[in-house]
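A single protein chain has been omitted from the complex, and every remaining protein chain is retained in its original position.
For reference, chains read A and B in written order, and residue numbers begin at 1 within each chain.
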Amino acid sequence: MARPLRHRVLPGFRLTLGYTWFYLGLVVLIPLSSLFLKTFSLSWEAFWSTVTTARALAAYRLSFGASLAAALANVVFGLLVAWVLVRYRFPGRDVLESLVDLPFALPTAVAGLTLTTLFSAKGWYGQHLEALGIQVAYTSVGVAVALTFIGLPFVVRAVQPVLEELDADVEEAAATLGASPWQTFRRVLFPALVPALLSGFTLAFARALGEYGSVVFISGNMPLRTEIVPLLIITRLEQYDYEGATAIAIVMLAASFSLLLAVNLLHRWSHRRWDARSGA
Amino acid sequence: MSIVVEQLARRFSPGGSPAVSEVSFQAPAGAITSLLGPSGAGKSTLLRLIAGLEIPDEGRVLIDGVDCTTMPVQQRGVGVVFQSYALFKHMTVRQNVAFGLEIRRVPKAEREARVEEMLRMVQLEHLGGRYPGQLSGGQRQRVAFARALAIRPRVLLLDEPFGALDTRVREELREWLHALHEQTRLTTLLVTHDQQEALEISQHVVVMSEGRVAQAASPAEVYDRPASPFVASFIGGASVLHGEVRAGRAAMGALSVAAPVAAREGEPVQAFVRPHDIKLARSLSDAAGASTALGRVERLKSVGGYVKVFLRLPTGDEVTVEVPRSEFDALGVVEGDSVRADVRSATVFVGDYSI
Partner (left out) sequence: MGRPFRSVSALTPSTPVLRQRAHGLQGPAFVRWGLIGATLLLLGVFLVVPLVAVFTFAFQKGWAAYGASLVRPASLAAMRLTLLAAVIAVPLNLVFGLAAAWLIARYRFRGRSLLLTLIDLPFSVSPVIAGLIFVLLFGRQGWFGAWLLDHDVRVIFAVPGIVLATVFVTFPYVVREVLPVMEAQGSDEEEAALTLGASGWRTFWSVTLPKVKWGVLYGVILCNARAMGEFGAVSVVSGHVRGVTTTLPLHAEILYNEYDLAGAFAVASLLTLLALVTLVVKKFVEWRSQPS
């Protein structure tokens, strides 16, 4: 690395560098490495058969399917909520603006308990849905509902700042060129929001994949039907099947790391393409 | 395609002071008209009212004789270049220029030809595939022009188009705009706070102050015969001398200049003197003419090819004089010297104006 290092006049470099790596290693790196070490103690065949049992495959299907559905729903809801919060003024707006973060702040178990009670057959929502022949609690629909709840803020908070920073000028320019409000939204505003929507989508999807607390109550936890991957890991652990738990955890971890890598690449790509100045 | 504005008024908050009021002027067809004034004078609001980005509370806007006061902006056929350029940053240069044509459903072949023509005109044909983020400020500015011109607008509205650029690029683009206008002969309205810019490239100047028109005339007229003390002081960096009407002349201490005919004896006057309308001389004895005063050199400031001399007159007023360097060297004055100032021309206003 030939680039000049910034001057280190400010004191504390060695101390903070040492402490940061030490604490990071102790709290995060060493514990996490135990997962990888454990994986290496498995033979490839054992690993493969563990992560491809019918029960595991059903769990992946449910976790990925419900997370995908929830993340997609969040793209629609998130865009709607962000648009309304940024563009319109109406009574109660400030309260809603703060409340959007509730799914982040509310302990997941509370969310799980509450949603399950609301959507159960006799619950506030469940009784009406039941009358329509729709069952939510203890089905894969319930899993998707819970995951939509906890993922709601991701897209809103990703889109909102971008929407706020869009200059009024750009919309006005589109109007002077003849574009109607709808054409302006579709051709000028929406494309500018796509990177934020994608990154919100990916964050919500990654979070949903690993989510546990808000889902276990509403899912019903029936093997092969409503058992999510994190629950399967716990089940394996409770049977003292550390190898099985580790193998499935590695699959999950690989999935969420690739998703977060995708977000980072996306950020870099859109930044380089739209915001880079060629220093003219 | 003239632009006519009649009694236009717009206020942003009820009861607040109006951004624009009682504004009437005409922008002649085929000419560049400048809207000139300090920031906050209501120039941009006026431009937005004409573009249809704001709707006036009172008054009318006519483009080519057609009342379009309440016509939606999409239908006005105005080309607008925004101060911030307002380019669509997720579209390439070519896509930006094509946008208005696509909205108008211009057939593909014609559209592409038109876009290339526009890019040639703004000398960016080699950068059509770039994104705005990859261009310099001057290049972005030209993309904004190409985009506005592509739709064959009836009039061109420019909101401080060179405001965000550095001096050298500004001057280049000013030349470029002049040439472009020669080519298109499009009725153009240019909002600027830079008098140099307004006087240089426009055929008609509308000076604005506090939401009103202070004077609308040719550049020469505005410069030589300012209609109000505001215009006189805003344009040309004039110094103000205070005095009163005495014997039919505007007298400022020993110095006096011709006053308007209607002036009554004893009325207060203000005389505006441009920095190059005063000639300095060393010999104090030779105080012959009435339009001559003695002054003390308070400060000297060398600005490139000329020297700014700050003189204090016996009446207490301070005047700024610009002396070419060679002349200054011959004069050989230093700070603290007394010199003779001959006022060659001044604009006099009678009455208690406050600017």
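Here is the rule we use: a contact is a pair of C-beta atoms (placed from the backbone, for glycine too) under 8 Å apart; a residue touches a chain by one contact, two chains touch by 3 or more.
Everything quoted here is computed from the prediction, not taken from an experiment.
S.K.: Given that one chain is not shown, which residue among A:Val51, A:Ala69, A:Val136 or A:Leu152 touches it?
M.R.: Checking each option in A:Val51, A:Ala69, A:Val136 or A:Leu152, the one touching the absent chain turns out to be A:Leu152.
S.K.: Need a quick check: the contact residues on subunit A for the chain that isn't drawn.
M.R.: The list for subunit A reads 1, 5-6, 8-13, 15-17, 19-21, 23-24, 27-32, 34-35, 37-38, 77, 80-81, 83-90, 92, 94, 96-111, 113-115, 117-118, 124-125, 148-149, 152-154, 157, 161, 164-165, 168, 171-172, 175, 181-182, 185, 203-204, 206-207, 209-213, 217, 230-231, 233-234, 237, 240, 242, 245-246, 249, 252-253, 256-257, 260, 263.
Here, only the chains that are shown with their structure count from here on.
S.K.: In their complex, what parts of subunit B are in touch with subunit A?
M.R.: 51-53, 73-76, 78-80, 82-84, 86-91, 99-100, 103-104, 131, 133-139, 147-148, 151
S.K.: Please give the residue numbers of subunit A that touch subunit B in the complex, ascending.
M.R.: 167, 169-170, 172-180, 183, 187-188, 191-192, 194, 273-278, 280
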